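The chains shown are only part of the set, and none of them has been moved.
Residue numbering begins at 1 within each chain, and the chains themselves are lettered A and B in the order written.
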Amino acid sequence: MAVPPSTHPRRLLPLFLGLFQGTLLLFFALFVTYDEPSAQAEDTSLVANQVYSTFPFFQDIQVMLVVGLGLLLTFLPRYGFSALTHIFLLLNFSMQWALVLQGLLHHFHQGQIHLDLHKLLLSVFAAVTVLISVGAILGRASPCQLLIMATCEIPLYLATEWVIVTCLGVQDVGGTITIHVFSCYFGLGVSKTLFRATQQPLHPKETPTTSSDLMSLVGTLILWVFWPSFVAVLCQPGDAQHRAILNTLLAMSASAITTVVASSLLDRDGKLSPGHLQNGSLAGGVAIGVLADMAVPPAASLALGSLSAVLCVLGFRFLTPSWALHLCMGPGHSA
Amino acid sequence: MAVPPSTHPRRLLPLFLGLFQGTLLLFFALFVTYDEPSAQAEDTSLVANQVYSTFPFFQDIQVMLVVGLGLLLTFLPRYGFSALTHIFLLLNFSMQWALVLQGLLHHFHQGQIHLDLHKLLLSVFAAVTVLISVGAILGRASPCQLLIMATCEIPLYLATEWVIVTCLGVQDVGGTITIHVFSCYFGLGVSKTLFRATQQPLHPKETPTTSSDLMSLVGTLILWVFWPSFVAVLCQPGDAQHRAILNTLLAMSASAITTVVASSLLDRDGKLSPGHLQNGSLAGGVAIGVLADMAVPPAASLALGSLSAVLCVLGFRFLTPSWALHLCMGPGHSA
């Protein structure tokens, strides 16, 4: 894995990561425990049932992040392997870091944190903010810079989420505001700070090829397919979750078609742009997060999906790539 | 995305698609609604339970169609990106179109259509017919031609399904007859009409490469893995669904092994042909659809899987590719 040239010593990455994993291990040994085992093994209590309804969603989300988002970011042919590796490392690091912070903030009772699948899921959601922000600097920052960004972003996200959801009482099941908007501005800020001077020209090896575009599109499609699981997993079981699934499916389907319309209209020859397709198709899923579980009419989901796709494609065409990326508020690249 | 040379104006595609999405939005606003929200959020009624048993199957089927079938059709190296895009567009278009037509035909009560996951699933099944038919003309037809084909095929499919299932009372849980046989003849007909004159020679860029063959095989394997979900999802919950899963697993396993036997016997050097492998392995899944949920002995599933693989490979070898494709009645390519 080619580490981009930078001035930091080579040993910083393993030192930092090793220290982190060691401290975490100590923290877990002292404070983290599982729920007491229930009386008998065959127990199918509420907690157990919750595991069975959550776990398939959890796996869908892991596939989205590790495989889907990883492949989406392989559009730079020679950076593909590093992109996959960095996403994988950042997911694991941020998830563990969020697990500790969330445990200390919300779940610390009588000197212990009781770990369950739901708390792991919340940590994965926190890690998603990092994975989105990273899209703005991936390929230009060293692994160490990425890890430092993650270290700072997780506590800031938890604070923002607390303000938005707990203090202001905003409904945000799909994490549209807390996750997508927050992480887009954070990523933009980091990008401005690190690479202030100019929008650097793309390194020659950063030109997408046919094959890397194909893999990137496969990643997009994996995200598209599993997005309903991401939006619905934290909804109330029953009708609300059912509605969240349906609303997300409708919004994403409208997004996909509207993206083709908009992208084709904007191009002189009526051709589709891979960049439009990859970002526009997911725009509906990002936008629907705010109201996915509410009892809005189905037409509203379709309209929201279409609208967000149009805005995303227009942003891509008429703003600079980096702003467009952030208008779309989602993972994507600025080809 | 290189649009094949054709005489239609460049603006036809966005115009047609935009008009479609707009009309659909209007239709949804006027007639489509969700079920009334149940009394309380924590409700775990029968409807909710149905969502939880259907949703994992639904996601499996989406992966099959969007990722699996898309990759399967990337065997032409320079057409791969377009193949993925077209499949994605057609799935969304056909699904929405089928949702409207099915709603008007079957679910229109008191001026309203109550949308739920089951109805979305039925629309996806209808869209599958389009995705299979498209295999016969993909790479030779423009996006507009593909959309027009989808527009005509969906109502024809719904009519055929009504005749076969409702009037004739034929059992067809896996959609073998209504989906696979119907769509194969439809695709064949469209192919003959559009490209009547001669079997055009393959464009030079249409020669499969090592890398495109690999991705295409990955697509086949994704279809193979998730096929039991496709066959079982519409069965009665309980024993019938259990049997459908087992029968499909057995048939597809027998197909896989028999394909290797048949393909290896037919080749002078005992080598396997990628085309045989890709089509033969799925033949068992197509064939088992007719009787998957019946209480047939397990040996019958194995036998049916083997038989269909042999027929598929023989068809590939001794008929012209396009007929062989249709004998196999499934998605596949004529390499």
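Basically, contacts are C-beta pairs under 8 Å (C-beta built on N, C-alpha and C of every residue); 3 or more make two chains touch, one makes a residue touch a chain.
Bear in mind that the values here come from a model prediction, so they are computed numbers and not experimental data.
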Copy number across the full structure, from 2 displayed chains: 3
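Methods note: only the chains that are shown with their structure count from here on.
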For chain A superposed on chain B via Cα atoms, how large is the rotation, as a multiple of 5°? 120
Just give me the whole-number Å value for how far the CA centre of chain A lies from that of chain B. 30
Which chain A residues qualify as touching chain B in the complex? 53, 56, 60, 210-211, 213-214, 217-218, 221-222, 224-226, 228-229, 236-243, 245-246, 249, 253-254, 256-258, 260-262, 264-265, 269-272, 274, 277, 281, 295, 297-299, 302-303, 306
For the complex, which residues does chain B have touching chain A? 1-3, 10-11, 13-14, 17-18, 20-21, 24-25, 28-29, 32-35, 37-38, 41-45, 47-48, 51-52, 55-56, 59, 62-63, 66-67, 70-71, 74, 77-78, 80-81, 84-85, 88-89, 92-93, 95-96, 115-117, 120, 211, 215
